[in-house]
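First, the structure itself, so that you have it in front of you.
Omission of a single protein chain aside, the complex is shown with its protein chains in their original locations.
Order as written gives the chain letters A and B; numbering starts at 1 within each chain.
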Amino acid sequence: MSSSDQKNHTLGEISRRFGGRLIGDPDTRISRVATLESAGPEAIAFLANERYRNQLQTTRAAAVIVGETASELTGLPRIVCPDPYAYFALVSGLLNPLRPAQPGLQPSAVIDATAVVAGDAEVGPLVVIGKNSIVGARSRIGAGCVIGSDVVLGEDALLHANVTVYDGSVVGSRVILHSGVVIGADGFGFALSEERWLKVPQIGRVVIGNDVEIGANTTVDRGAIEDTVIEDGVKLDNQIQIAHNVRIGAHTAIAACVGIAGSTKIGRHCRIGGMSGITGHLTIADRVEISAHTLITKSIEKPGAYTGVYPFDTNREWRTNAAQLRHLGELAARVRALEQMLKKQNGRKS
Amino acid sequence: MSSSDQKNHTLGEISRRFGGRLIGDPDTRISRVATLESAGPEAIAFLANERYRNQLQTTRAAAVIVGETASELTGLPRIVCPDPYAYFALVSGLLNPLRPAQPGLQPSAVIDATAVVAGDAEVGPLVVIGKNSIVGARSRIGAGCVIGSDVVLGEDALLHANVTVYDGSVVGSRVILHSGVVIGADGFGFALSEERWLKVPQIGRVVIGNDVEIGANTTVDRGAIEDTVIEDGVKLDNQIQIAHNVRIGAHTAIAACVGIAGSTKIGRHCRIGGMSGITGHLTIADRVEISAHTLITKSIEKPGAYTGVYPFDTNREWRTNAAQLRHLGELAARVRALEQMLKKQNGRKS
Partner (left out) sequence: MSSSDQKNHTLGEISRRFGGRLIGDPDTRISRVATLESAGPEAIAFLANERYRNQLQTTRAAAVIVGETASELTGLPRIVCPDPYAYFALVSGLLNPLRPAQPGLQPSAVIDATAVVAGDAEVGPLVVIGKNSIVGARSRIGAGCVIGSDVVLGEDALLHANVTVYDGSVVGSRVILHSGVVIGADGFGFALSEERWLKVPQIGRVVIGNDVEIGANTTVDRGAIEDTVIEDGVKLDNQIQIAHNVRIGAHTAIAACVGIAGSTKIGRHCRIGGMSGITGHLTIADRVEISAHTLITKSIEKPGAYTGVYPFDTNREWRTNAAQLRHLGELAARVRALEQMLKKQNGRKS
């Protein structure tokens, strides 16, 4: 986004709109956001991490957003609020709004005659939309997207370039799908018969709620018989794999490269760290946090933080220690033997 | 797939076609498959997992497929057979057949004049097919696919939208490639020279056998000099990475997000769990099973199950225990010292 796209506001307008306590000149002009370190004229920055506290002294920002504890650490015009990062998100959203749809269909798009595209939706070049599909008001379909048949796409949705949506998928309003996302490919369903894999037709759908964002090259498979469901407000990072029949509860956030195996149900307000996996047919409670690079192999019934990471070390130290892992059962047995021996000795002595 | 696409059969016809013991009214009409829980009129469901046994009492399915041990647990019309899930796969395949090709080339496709596309193949909108490539009988190429030059694609193949096949790749008959699949990109081959990476041209091909299915966004790299080979009947889930010169034996199934490093040879009838990795230049025997999230670092010569998963725990417990991992070598030494001390003591005493 070039700076010409950005709006121009005063600090006073911002604090009237989003709240917080304004200290300093309300007429301070704000036209962009920045980090404390890189900020220049007309920029607003924020302090959310105590680590960067010293930068308050040196920043050239026009204004800053700070928490109560830092409210007197700077003489700059500032907004004091309980959550500077969330406040910053609001201000940045104001200054950097999503580009609205430019209504119309590019002539190079191939749109089936039975598809229903809202008059104020934007369909980019070389897009394909299949039979009976519906594109809601003000939605934007980026170049090269392929929308199958019988797809329902809500209002104000944004599909970046080269997204693929298979037949029958349902995508809510204000959903953002990044490039390379594949919605509705077949789940991995095969039955073994005489040493050959028989394909089990995947006839469920993918149903995605409102306000969901899905990162680049993430895949969400259609259900085997029933549907794969992504509830409202879920945020999925890049290169995540969601298998068939999975349900992800509302407002759960999943970091990049996670894999969720078939039929697993994940609760609401969970946070799952990057490169983690959850095996199939499990149930994960609401408000569970899973560390990065952890494999969850059993259902989790209680909220809380769960981890299964092998701690890294220098290769040399790792070799020494990891070699013992293959003898841990034996080591535990040897400790037990020592305990019994000593107990017996002590028994003899007493 | 809408229900209008589905065929309509009787239970009698089904049992004549696929075998099994029919109990109940052979004229029961079957038009769809369902789970025991969601089934309604004209639906056939199955019981393959004892966990769902109780649902036999409450299901509203028109008929069910069950194993011998469950044959008398329901009064519904039923087919009794040794493997209800495989039987279900056959029935579902009958009721939900792949849509046949609609012969013809969409006018928006860009097909080189030297390409040979079978007259009864279907080429979707905005497809690109390069020089001298061949598309076999009844194959379907989805919208937005890019097929390079000198590609051979067999009969009855199905490429979903937005698949990319590089020059020179060979893809067998009845192969299914899902959206975002990339076949034949360069392998990761570089030689270090004076601290710079020199590209080693990747001049091998990818050769894919018959009846292979490859999931969304999976990548199979071309060979460095010779070929990368995926044998007949292999099933690859989504987001798998197959490096250059790998060979995957027939009928092996690999779950999502697995990475196989260069020149590794995997046997036939293996099963590899999601998010696992196999390092380069290894040989894995036939009928090996690898657990999810496991890294295989040595060749495996015997069939069997192999695992290398760090067990997850609450973050709190994990912290306590994982801290010891960096001292395991030392802990083992201390146990050894204790054993020797006690041995010496006991020696003195005796």
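Please note the rule applied: a contact is a pair of C-beta atoms (placed from the backbone, for glycine too) under 8 Å apart; a residue touches a chain by one contact, two chains touch by 3 or more.
This is a predicted model, so every value here is computed, not measured.
Visitor: For the chain not shown, which residue from A:Gly130, A:Gly144, A:Gly223 or A:Gly249 touches it across the whole complex?
Guide: In the full complex, the listed residue that touches the missing chain is A:Gly144.
Visitor: Could you tell which one of B:Ala115, B:Val135, B:Ala255 or B:Ile296 touches the chain left off the display?
Guide: Per the contact definition at the top, the residue touching the missing chain is B:Ile296.
Visitor: Touching the left-out chain: which of B:Pro84, B:Gly180, B:Gly209 or B:Gly233?
Guide: B:Gly180
Visitor: Out of A:Thr28, A:Thr59 or A:Asn217, which is the one that touches the chain we can't see?
Guide: Selected residue, touching the omitted chain: A:Asn217.
Visitor: On subunit A, where is the contact patch with the chain that was removed from view?
Guide: Answer for subunit A: residues 1-2, 33-35, 38, 83, 85-86, 88-90, 92-93, 95-96, 106, 108, 124-126, 142-144, 160-162, 176, 178-180, 213, 215-217, 233, 235, 237-239, 251, 253, 255-257, 269, 274-275, 292-293, 309-316, 318-319, 322-323, 325-329, 331-332, 335, 338-339, 342, 345 touch the chain left out.
Visitor: Touching the hidden chain in the full complex, which residues of subunit B are there? Just list them.
Guide: 108, 110, 126, 128, 144, 146, 148, 150, 162, 164, 166-168, 180, 182, 185-186, 188, 190-193, 195-201, 203, 217, 219, 221, 225-226, 239, 241, 243, 257, 259, 261, 275, 277, 279, 289-291, 294-297, 304-311, 313, 317, 320-325, 327-328, 331, 334-335, 338, 341-342, 345
Everything below uses one rule, namely that only the chains that are shown with their structure count from here on.
Visitor: Could you grab the centroid distance between subunit A and subunit B? Build each centroid from C-alpha atoms only and quote it in angstrom.
Guide: 25
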